[in-house]
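On to chain A.
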Amino acid sequence: MTTQTETPPTTTVNNDDLQRLVEFAQLVTSAQDAMSDDIVTRLARVMNEGVTLLDRLTRNEGLMTLLRVLDQPESQRLLVGLAEALRETSRDIATTAPAKGSLIELVRAVFHPGTQEGIRILTFLGQHLNHSLREQHRLGS
Partner candidate 1 sequence: MRILVVGGGTAGTIVANNLARRLAAETRSGKVRLTMLSASDRHMYQPGLLYVAFGQMTPDQLYRDQASLLEASIDFHVDPVKQFQLDQHKVVTESGKVHEYDILVIATGSRMVPEETPGLNEGAEFFYTEASAVKMYKRLREFQGGRVAVAVGVPHKCPIAPVEVMFALHDFFKARGIRDKVQLKYYYPIGRIHTIENVAIWAKPEFDRLGIEYETLFNIKEVDAKNKILKSEEGIDVEYDLLVVIPAHRGMEVVERDKLGQGGWIPTNRHSLKMNGHDNVYVVGDTTNLPVSKTGSAAHFQAEVISENIASIIKVGEPVRDYDGKVYCFIEAGHDRATYAMFNYLNPPDLKPPSKPMHWFKVAYNQMYWTSVRGLL
Partner candidate 2 sequence: MSETKIIDARDTFCPGPLMELIMYMKQASVGDELELLSTDKGSAADIPEWIKKVGHDMVSIEKIEETWHLKVRKAK
């Protein structure tokens, strides 16, 4: 056991640290010098418009509900499906001759599995959209 009080460890100021501090101060000064009223004005305007937009979007109940629903896995599949369908459709249109407009072609189209699939998916969409709208009206929103 020692009765001497411990001397504090020597603190050395590292020349490297000082150099870094000076460089940092120079950086700040040069940034200050580079700044102009116009830069600040433009930045501030964009930021404020951004804040305003975000505020409006986040308070838009419909949009927020849409985002929540889109987050779900089934919705993700639908979105991916939609994206792929768009791509394939674009290709098919490019490689298919334009319709002639005759009755025979219409009848052929009705019996085409693709048409029936298309009607089926629109039916589902229409049914659910209808149901949701009626529910919302009923609940008085």
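As a convention for this text, contacts are C-beta pairs under 8 Å (C-beta built on N, C-alpha and C of every residue); 3 or more make two chains touch, one makes a residue touch a chain; residues count from 1.
Criterion applied: all candidates are chains of the complex that A comes from, given by their letters.
Everything numeric here is computed off the predicted structure, so don't read it as measured data.
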item	value
Numbered candidate touching chain A, per complex, among 1 or 2	1
Interfacial residue positions of chain A with respect to candidate 1 in the complex	32, 35, 37, 40-41, 43-45, 47-48, 51-52, 55
